[in-house]
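The complex appears here without one of its protein chains, the remainder shown in place.
First chain written, first letter: the chains are A and B, and each begins at residue 1.
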Amino acid sequence: MLNRRNTRLALGLTTLLASAAQAQTALTLYYPVSVGGPLTQVVDGMIADFERQNPEIDVNAIYAGNYNDARVKALAALQSGQPAQLSVMFSIDVHELRDLDAIVPFDEVVETAAERQWLQSFYPALMENGAVDGTTWGIPFQRSTIVMYYNKEAFREAGLDPEQPPKSWDELAEMGQKLVKKDADGQVERWGAMIPSTGYPYWMFGALAKQNGAVLMNSAGNETYFNQPEMVEALSYWRDLSRKYHVMPEGTIEWGTLRQNFLEQKTAIMWHSTGNLTAVKNNAKFDFGVAMLPAHKNFGSPTGGGNFYLFKKASPEERKAALQLVQFMTSPEQAAKWSIATGYMGVSPAAYDTAALKQYVQSFPPAAVARDQLKYATAELATHQSGRVRKLLDDAIQAVLNGQAEPQAALDTAQKQAQRILSRY
Amino acid sequence: MTRITHLLSTAAAWCLGLLWILPLLYAFWAALHPGEYATRFELLAPLTMDNFRTAWQQAPFMRYMLNTLIITGLILLFQLILCTLAGYALARMAFRGRGLVFALVLLQLMVMPEILIVENYQTLSGLKLVDTHLGVALPYMASAFGIFLLRQTFLTVPQELEDAARLEGCSRLGILWKVYVPLAKPTYLAYGLVSVSHHWNNFLWPLVVTNTADSRPLTVGMAIFGAPESGVQWPIICAGTLIAVGPLLALFLVFQRQFVQSFMHAGLK
Partner (left out) sequence: MNRLNQLYAWLMLLPALLMLLAFTYLPTVTTLWHSVFYPARGSQPAQFAGLDNYRMLIDDPVFWQALSNNLWYALGTVPLSIALALAMALWVNGRIGGRTALRLAYFTPTMLPMIAVANIWLFFYTPEIGLFNRLLECVGLPGINWLGDPDWALPSLMLMTVWKEAGFFMIFYLAALQALSRDLYQAAALEGASALYTFRRLTLPLLMPTTLFVLVNAVLNAFKLVDHLFILTKGGPNNASNLLLYYIYENAFSFFDSSYAATLTVILLALLVTLALLQFRLIERRIHYR
């Protein structure tokens, strides 16, 4: 009791002081990368620049591991009353964060016309996951899509044109078969293609679905379409790449080691996040290319990665300061710098118009593939209770790839269970 | 005949030994060679220290190591004190409810804090101890396993020794310290090894309860450092692992004989 009165007193005093002198606003930002990795140095650099330009704002960045850890830590901090004004979290967490009543939409925080204008300045495909019911909850920052990396030397060896990577599902199957290399005993030395099926199978599946003209869920996040005919066809194609065309090894393919497989030339083609571009560029001992994912009915890939969110538990001053920080970090110059340093995408057309990024794209054309593919991109699977729903789809995909279930049956089950979970929303 | 069995058995021992040390050997290989040799083994591959440099720059290993030492030490210290007191009371003092208390302790033997991460996390965040060394250590400070082991050991101490000490005017705590504790040394050693090894390796609970490098132990630091989100980098991870276990490894190599012998002499039961 006494304690609370003291706090109130202290609060009153602070407000007094604040109005007397230019007060410091302290922001705590939760950020999902591993501690001390190269990414943190980039983020730290950007924050230092921001603080230099805005001496009245202090930013404390907490690097909290992967997306899931960062979300757990940020929400736990909020619950236990520790400060947290903003965070970069998975773009697909938006429904869950709203259900938890943890975040505020950016529309409520922006004031001026220029700020409202800023909300419209990003690529629409990157906004899809952040906008619900016509309101903007997330601003894109650490964003990626899936692209196709291919080994040009393997293409030459197989008698294929290294400048003509597969553009359709049929071509992928056909070229893939030519790209498979076997040794004298008939053991495969190099596979035609690999699509990872651990870690984020639903993400890869979202690409195949989009290519087949379908999306996984509605934008309100309370309906899924897992067992539509297009989905079944997409999953059958994925399975056929290994079972029928023998382009891919059977069983699941590990997300984390796939890049190494590609670098060791154990596969001629891999589908992976654009986030791997810089690492592949630095380590590939052969000529490689990057291309859009092949089309069936049309091109397509989901976007992925992290958005900025503003937490509800913050004073108006803090919210304003947080908005300033987000605006700074996503400004064209910073976005360009970020994209060049990490391989993630520049989030706005203006970023690709900056001299720095223009020059980079010219010297390294693969950097533009992700941007060009954005025209065909869609949102990543995001629903209420996203973790559980995602696992249902992941399990169905893995069951099919492992030959434990047929596509139709597996997707029917996943859809039925997902609908049961989502019926409450 | 026996010679052949002996030979076979030696061969088996060595095969197993090779398999057991393989991860360590590989760690050295990957850490000491450039990235492209991480999955290829060529005798003449060039050596490099770059991986160690990179790993060292990417994570505050010394800080993590210090955290691990503090947490492990804190837990062991409290475990030894709390379990000794409780073990003695249960072994040698008559009081009402002893049977019940012992049954409760026994029940807890299998219910370790790992299972209760969800609830314990909430308790700690209520106490505002999330992301502190104490927070990581608290749930482990009383150990039913330790209480049980010490009780069993104390029961084997002859009552006459205690009576004799009492005649000499020793207090209860004095008797415990001078008679029981020295006689239970092997148990302490065995239990200490289990405890230290457990907390040196413990991952799940610290993962949940730590947020920053201020309190994160090595295991969690290593997991974040090596998380294969965008692709595993074996050379860097192996270098990091070696940095992390290096001190321990060196200690073992230097004191290997003494360590094993002191263990032997203690005559563990």
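What we mean here is this: contacts are C-beta pairs under 8 Å (C-beta built on N, C-alpha and C of every residue); 3 or more make two chains touch, one makes a residue touch a chain.
From a predicted model like this one, the values you see are computed outputs, not experimental measurements.
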item: Omitted-chain contact residue, chosen from B:L90, B:A165 or B:A213; value: B:L90
item: Residue of B:L32, B:L76 or B:V232 in touch with the missing chain, whole complex considered; value: B:V232
item: In subunit B, positions touching the absent partner; value: 2, 9-10, 13-14, 16-24, 26-27, 30, 38-39, 81-83, 85-86, 88-90, 93-96, 98, 101, 104-120, 123, 138-139, 141-142, 144-145, 147, 152-153, 155-156, 172, 190, 193-194, 197, 200-201, 203-204, 208, 218-220, 222-223, 226, 228, 232, 234, 237-238, 240-241, 244-245, 248-249, 252-253, 256-257, 260, 263-264, 266-269
item: Touch list for subunit A against the chain that is not drawn; value: 68, 72, 96, 99-102, 185, 187, 191, 197-199, 249-254, 256-257, 260-261, 264, 266-267, 385, 387-388, 391, 394-395, 398-399, 401-402, 404
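The criterion applied here is as follows: only the chains that are shown with their structure count from here on.
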item: Residues of subunit B that touch subunit A when the two form their complex; value: 35-36, 38-40, 57-60, 121, 125-126, 128, 130, 207-208, 211-213, 221, 223-225, 227-232, 234
item: Complex contacts: residues of subunit A adjacent to subunit B; value: 34-38, 62, 64-66, 69, 72-73, 76-77, 79-80, 255-260, 263-264, 273, 275-276, 279, 283, 285
